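A protein chain is absent from this complex, but the other protein chains hold their places.
For chain A:
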Amino acid sequence: MMRFMLLFSRQGKLRLQKWYTPTSERDKKKLVRELMQMVLARKPKMCSFLEWRDLKIVYKRYASLYFCCAVEEQDNELITLEVIHRFVELLDKYFGSVCELDIIFNFEKAYFILDEFLMGGEIQDTSKKSVLKAIEQADLLQEEDESPRSVLEEMGLA
């Protein structure tokens, strides 16, 4: 299974963190710092895999963002690269040519998409279409939910 996924920029700013095993806040911070340091130190021509503690780190850079996953010993690193790529494709389809800013300003949506694609460190659905459709429908549900409010209500006068 995937243990966690991190998205961060070249400047070391965390944009998304998904943990699939219970980890204390302190440990999370420490891990994130350590991994960011390791991955950011890698040269462009180097291999996408790193060994770290008892896990394998699979990372790929897309424009200004690093996508970094930790998988277990028995997991297939090459397919993990494809998992990362699939997630990027989903974001891209959803946001329309996704860039880092989209993920910064709509981080909760990025999480929603991730949670529709992966669960407990495993893939839920291998169909891009299916995942995107589910998100779309959930978004619709969210819109319907938000009943229109009157101006007075907004002003707190009614």
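Methods note: a residue touches a chain if its C-beta (ideal position, glycine included) is under 8 Å from a C-beta of that chain, and two chains touch if they have at least 3 such contacts; residues count from 1.
Convention: contacts and distances are computed from a predicted model.
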For the chain that is missing from this picture, which UniProt protein name fits: "RecA family profile 1 domain-containing protein", "AP-1 complex subunit gamma", "60S ribosomal protein L5" or "Electron transfer flavoprotein subunit beta"?
-> "AP-1 complex subunit gamma"
Hidden partner interface residues of chain A, rising order = 14-17, 19-20, 22-24, 29, 44-51, 76-79, 81-83, 86, 104-105, 107-108, 111-112, 115-116, 119-120, 122-130, 134, 137-138, 141-142, 145-146, 154-157
